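With one protein chain withheld, the remaining protein chains of the complex are depicted in position.
Should a chain be cited, it is by its letter among A and B, assigned in written order, with residues numbered from 1 in that chain.
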Amino acid sequence: MFELIADPSFAASIPRFVTPILLAALGGALCERAGVFNIALEGFLLVGAFAAVLGAYFSGTPYIGALTAMVAGMALGLVFAEFNVRRGGDSIVVSIAINLLAAGLTTFFLRAIFDVTGAFSDPAIAGFAPIRLPFIEYVPLLGPILSGQALPFYLALLSVPFLHVFLARHRLGLRIRAAGENPQALRAGGVSPKRVQLLALIACGALCGLGGAQLSIANVNLFVENMSAGRGWIAVVAVLLTRGRPWPLFFIALLFGAVDSLSFRVQGLGLAQQFTDMMPYLATLIVLVALSWWRARRARGDAS
Amino acid sequence: MIAFDAGKATRSALPWLFTFLWIAAIILALLLFVGAPVGEALSGFWNGAFGGRRNAYLMATLSRSALIVGMALSVMLSFRAGLFNIGGEGQLVAGGLVAALVAVLMPGPPLLVLVVAILAAMLAGALWALLAGVLQLFMGVPLLVGSLLLNYPIRYIASYLVAHPYRDVQSGMVQSHLVPQETWFAYFPGTRLDIGILFTAVAAAFALIYSYRTVHGYHTRLNGLSPDFARTVGLPVRRLTLQTLALSGAIAGMVGAIAVFGIHHRYIDGMLVQPLYAWTGIIAVLLVGMVPWAVPISGFFFAAVQTGAAGIERAAGVPKEIALVVQAVIILFVASRVSGALTASRGDGDGHV
Partner (left out) sequence: MRIDLQDVTVRFGPVTAVDNVSLGIEPGEIHALLGENGAGKSTLMNALFGLVTPASGTIRLDGKARRWASPQDAIAHGLGMVHQHFMLQEEMTVLENIVLCAEPVGRFGFVDFARARSRLDEIAKTHGVAIDLDRRVGRLSVGERQAVEILKVLYREAEVLILDEPTAVLTPQEKDRLFATLKSFREAGKAIVLITHKLDEVMEIADRVSVMRAGRLVASSPLAETSKDEIARGIVGGDLPAARTRKALSPGETVLAVDHLTVARRGRDVGPVSFDLRAGEIVGIAGVSGNGQAELIRALTGLEPVRSGSITLCGNEIQKLDVEARRQGGMSYIPEDRQRMGLALRASVSENANAGRDDAGAFTAGPFLKHGAMAQYARSLIERYRIRVAGPRASASTMSGGNKQKLVVGRELSRNTPLVIAENPTWGVDIGAIDFIHGELMRMRDAGHAILLVSTELDEVIALSDRILVMYDGAIAGEVDGGEASRDRVGALMTSRAADALGAASPGAAA
């Protein structure tokens, strides 16, 4: 077990598991801070993964693929905003519907466009090439993690400090926080909280779309039905646990991604696949229970 | 006076008309996208949902609605009590798995085996639902995510059990052995519809009487409308929460047993997850805004959409996955008109006068 974790190729595999969770969680964080309870990250990721394959297959370049994924995610964000923010539908109901819509649209178009069920892989799907960072790749330990990854990983890494500063100091960031905390006050100041929430949802769509692209056109170049496989829900938990704060979110996503990666690695150890598949969810549950319990205790014993 | 009423009726009907037109337009766009003949698609839908030789497809719809309505009833009891239990899938799997394993492993007269298996399935579903409740009440884990995350472990546990210790190896598939043939649900004479739907009917009768006529249903309803109010007037909120979850889980577990004894006659990996029974049940409840008497109708409607989509595929070559898209679109349009029910129960609805 220990050799397994110390193995540099294990470290090198962590980023690709962290990236989709981190990007989806950052998108979810923007919604959370803007006061939109978006638990449809699973659907956003799935649509992103499919759109990335679509774009990469027909254009022959992963960049168009990633762009398609982001645009598709933004479109889904618009749909969410239309029904939740503008029409006032309950966010849980809209989220459930969006998740189903994503599952439906991806499987429907998988058959309608590529005429396959289950999975689509084709050499024509152009995936991201690893980006080798000069000098950094030779740093022991960190080198293999930081260098040789696909583009979405680096964008995700940059998003963390950017969103932190954005929420703290940018005009829109300030308004997003206000829309989440006291929308009445924002409205009294003459800014429409609904517009702010719409923008947050669109940005969330773009981030999740990119996360989906990481799933389907980085490392493996294929789309599989229900490819997000619960990662969006793990991202939802990460958002809830950190209340949408970018840096804590980064570390939680790192933890969940590492477990995800580990579960992939231990399949070689003779453990039944079902148990290794279960690991990320169990880890998420355990962290969730531990942190919730700790928080509840602290809230109760605050004054003592 | 009459004119006034008519005007009012028109005004309230108009948004629904637009909703209907929107949904129809989206379906049409999807059909046109795959170049399907619209007329044949429509007749294919009708035939697939309600037709067939000797009504075979209608029976398929009924058979499917036995499961979907069952899951919808399970979800409804939770939602009406203000409990966002979206872990019906896990409770369903727990029930199906336990039903199949008990029937395969337990010796004895078939009827006894059947009864014990169904009761065990209900117990399993109830326990899995209670787990989410315990996490919420004693650990502070929100029920919404707690119940959802619990779907995954049970899914993999079930998968492991029928892939390794209890696998029917000869079949070459990831599935359990067949349950004894004597325990299989009988078919209605002259049809291929099993009697599982009678269990759902009993569950529906129970759920309706429970919701409208019992003290427990009244109290959980108050808790669902306003948890603060329920606490203030001294209702035992924690006990009500756990009891309601157990009830929900037991019904979900029973639905799992129906699927085993009525349809598949064994536990096949993924048989309860892939068709999204639990999620369809949830949206069936949301479609009608948790009004109990309408839930069975709504469940039947979604079952028809799914079997009808298979009909469209046969008749016009449209991927049957269109059903999922249509369901989601319906919920988006309809639920955004009637979903105040959920908002109010979370207590973020209205402030002071």
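Note that in this section contacts are C-beta pairs under 8 Å (C-beta built on N, C-alpha and C of every residue); 3 or more make two chains touch, one makes a residue touch a chain.
Just so it is clear, the structure is predicted and the values come from calculations on it, not from any experiment.
Shown as candidates are A:Leu186, A:Ala200, A:Ala229 or A:Val259; the residue that touches the absent chain is A:Leu186.
Only one of B:His216, B:His264, B:Arg314 or B:Arg337 touches the chain withheld from this view, namely B:His216. Which of B:Leu123, B:Ile195, B:Leu235 or B:Ile263 touches the hidden chain is settled by the complete complex: it is B:Leu235.
Although one chain is not displayed, chain B still touches it through residues 213-216, 218, 221-222, 225-226, 228-236, 341, 344, 347, 349-353.
For chain A, the residues in touch with the chain missing from this view are 169-172, 174-175, 177-178, 181-182, 184-191, 300, 302-304.
Keep this in mind: only the chains that are shown with their structure count from here on.
If you average the CA atoms of chain A and of chain B, the two centres end up 28 Å from each other. Those residues of chain B that touch chain A in the complex are listed here as 30, 33-34, 84, 86, 135, 139-142, 144-146, 148-150, 152-153, 156-157, 159-160, 163-164, 276, 279, 282-283, 286, 319, 321-329, 331-333, 335-337, 339-340, 342-343. Contact residues on chain A toward chain B in their complex (touch as defined above): 39, 79, 83-84, 87-90, 92-94, 96-101, 103-105, 107-108, 110-112, 230, 233, 236-237, 240, 272, 274-275, 277-278, 281-282, 284-285, 288-289, 292-293, 295-296.
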